[in-house]
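Here it is: the structure, laid out below.
For this depiction, one protein chain was excluded, whereas all remaining protein chains were kept in their positions.
We call the chains A and B, going by the order they appear; numbering starts again at 1 in every chain.
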Amino acid sequence: MEVKHKGALEALLFAAGDEGLSLLQISKVMEITEEEAANIMGSLDEDYKSEERGLHIIQLAGVYQLATKKIHSDLLKKLVESPGSQGLSQAALETLAIIAYKQPITRAEIEDIRGVKTERPLHTLVTKGLIKDVGRAEGTGRAFLYGTSKEFLDYFGLNTIEELPELQNSEENYEEDEADLFFGSVESKEV
Amino acid sequence: MEVKHKGALEALLFAAGDEGLSLLQISKVMEITEEEAANIMGSLDEDYKSEERGLHIIQLAGVYQLATKKIHSDLLKKLVESPGSQGLSQAALETLAIIAYKQPITRAEIEDIRGVKTERPLHTLVTKGLIKDVGRAEGTGRAFLYGTSKEFLDYFGLNTIEELPELQNSEENYEEDEADLFFGSVESKEV
């Protein structure tokens, strides 16, 4: 096993995020056998055991992903309690932008676009009065639909939602998502 | 510096993701001084230099964050279906360059330098969050003044605006394809 393979695997797992990677996927991307992939994974996992490391590898449903160690959860709780300088996190801003441009929209759809769970940012935005639920989606789940509030307009100095800058170049990105809407509703919950 | 501090910082950086963390935030959450935080950061950064590691610490727009090393980009690109975005148009890049070096600047001033109307590139840049209006010019028109945003720094991988390459006026840097861009004989296509 080459040393740099370990680095490569770490980078892959990091970039794959919550979706994680299976040994098969790793073997394809790295052009090695699944067995080799498993060996590198084992060796990387061993390294993570050191106290100097804050991450570890977790395996869920055949998919490997990086996560923070349990031992640091108090610290993460403190991180949650100390918001950034702006009062709105990047996660909340992203969520707000998606709602502003795609309203009405369900949480599952937002999570599909963001690729991460979005419970907290939604809660923050509702608490701050920037978004509100505007009804229920059709279909089995009858999920809440979110939209922006009047406070949102006031806060950003807009008269109507149409005054939001048009998203010309990003349009393609959104259309892709449109196609995924159905499958987005079968969004993975946390496993 | 305690060993486990390094693990803790790694966990924090991982959780913060591309929102990043400032030394101030880290010091608050970890209940240490900013200086200590900087030391731990340095030590962690040192560890990441090993070839076995696929991540490194980058400073973007004033915050620290974890990112994959460039050396693994080919591998990571295999994970994406359509490699790379198209990037900004030449018009947008020129406009952005003028704003970056001459901010705050009005549209009229930008158009004077470029010698063409610049409404669309400006709109694109605002939409992409790369520039923002930073006030109004004195005088009759009270035109908007444009400046670069935090996202601008992030987009170009800069920590502060001071990291911009120096504006060069020298001859030797100016290279262009010898091929005539404008006229190409019509072997291939009729007009």
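Convention: a residue touches a chain if its C-beta (ideal position, glycine included) is under 8 Å from a C-beta of that chain, and two chains touch if they have at least 3 such contacts.
Definition applied: contacts and distances are computed from a predicted model.
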item	value
Options "Molybdenum transport system permease", "Segregation and condensation protein A", "L-beta-lysine 5,6-aminomutase beta subunit" or "Pyruvate dehydrogenase E1 component alpha subunit": UniProt name of the undisplayed chain	"Segregation and condensation protein A"
Omitted-chain contact residue, chosen from B:L9, B:A67 or B:L145	B:A67
Contacts of subunit B with the absent chain, listed as residue ranges	14-19, 58, 65-70, 73, 76, 78-82, 84-85, 87-88, 90-91, 93-94, 96-98, 100-101, 113-117, 126-130, 132, 149-151, 154-158, 165, 167-169, 171, 173-174, 176, 178, 180-186, 188-191
Subunit A residues that touch the omitted chain in the full complex	11, 14-17, 19, 21, 24-25, 28-29, 61-63, 68, 73, 76-77, 79-83, 85-91, 93-94, 96-98, 100-101, 112-121, 124, 127-128, 140, 142, 155-158, 164-165, 167, 170, 173, 180, 183-184, 186-189, 191
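Rule of thumb we're sticking to: only the chains that are shown with their structure count from here on.
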item	value
Length of the line joining the C-alpha centres of subunit A and subunit B, rounded to whole Å	22
Touching residues (chain side subunit A, partner subunit B) in the complex	3-4, 6-12, 14-16, 29-30, 47, 50-55, 66, 68-69, 71-72, 75-76, 78-79, 82, 84-85, 89-91, 165-170
